[in-house]
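Coming up: chain A.
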Amino acid sequence: MNTTIEETLTSLESRFELKDIKQQRGDLVFVTVKKEQLISLLTHMRDNENFTHFVMLSVVDWIEDGVFQLSYILNNPEKHVDIVFRCMIERENASMESAHHLWKQVATYQRELYEMYGIDFPGSPRVHESFILEGWDDIPPMRREFDTKKYSEDTYFPRPGRESKDPKEHMKNKLYPDADK
Partner candidate 1 sequence: MSIIAKLLWVLLGLFIILNWGLLMGALIRKIVARVGKRVGIRWYQPWLSLPMLYSTRSSISHGVMYYLGPVFRLSGGVGIFLFMPLIVGSPYFDNFSFAGDVVVILYFQFFGMLGMALGAGEGGHPYSTIGISRGLAQFTTVEVPLTLAVISLAIQYDTLSIKEIAAAQQGGITNWTLFTNPLATAAALLSMLGIFRHAPFNLVQAPNEIPIGPPTEYHGTYLGVLRTNGAILHVIEAVLFMNLFFGGAGNWIELIIKTFFIYFFTVFIGVVFPRFRIEQSVVWFLKVPLVLGILAILFMAI
Partner candidate 2 sequence: MESQNNNNNNQEKFRDPNLDKRTVISPDGQQIEVDPLQDYFEQARPQVHKPASKVIEKFLNWARAESLWVLGFGTGCGSIEIPPLTTPRFDAYRFGVAMRPTPRQSSVFIISGYLSVKTLKRAIRSYEQMQNPKYVIGLGSCTINGGMYWDSYNTINRLDYYMPVDNYVAGCMPRPEAILAAFESLKKRIKEGRADGANKYAEHFDWYKANQKKVIKDWNMPDYNW
Partner candidate 3 sequence: MEIFQLEYITLITGGLLVLTGLWGIISQKNLIRMVIGFSLFDTGLHVIMISIGYIRNGTAPILDKAVDKVNAAGQIVDPLPQALVLTAIVIGLGVTALMLAYVVRLHKEKGSLNITNFKDLKW
């Protein structure tokens, strides 16, 4: 493991509760942290550990577990290493503390997450304004319980006669029609 990451994790472990440390690459590691500790952890990372660059914020919808997994990717621009902090939050009335005060650009990610997943970030600037979608009046479209096909069929006048094929099967049948035999 990269020495910088090791040192950082070591120093973090004494302060924060880290779980599931998973090394993805030599310079990339995933860490799961508790929701309550996340913002102070990020602050610490930025101010003390030299992880000054916020790369991105993304989310995974674990509908089966009833959680959203938020991933904050931080970069140390001097040592060229990344640490991804994951954090699980409840899907119902999903809400998370805003980190826009640490990096301005976080607000933009948070707007997107609110619009696409309905995760609220109270206090984040313009978080409730529409971001990409104009005039969206259904549940946030990227949540997995949203049935996009049904919505499309209801809304966008599907042209009849269209058939869908599984690409793999289709190409296999087309190119190697005898393979199964």
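Going forward, a residue touches a chain if its C-beta (ideal position, glycine included) is under 8 Å from a C-beta of that chain, and two chains touch if they have at least 3 such contacts; residues count from 1.
The candidate set was assembled so that all candidates are chains of the complex that A comes from, given by their letters.
Note that the structure is a prediction, hence the values are computed from the model and not measured.
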(request) Check 1, 2 or 3 against chain A and report the one that touches it in the complex. (result) 2
(request) Sort out for me which residues of chain A touch candidate 2 in the complex. (result) 132-138, 141, 146, 148-149, 151-153, 155-159, 162, 164
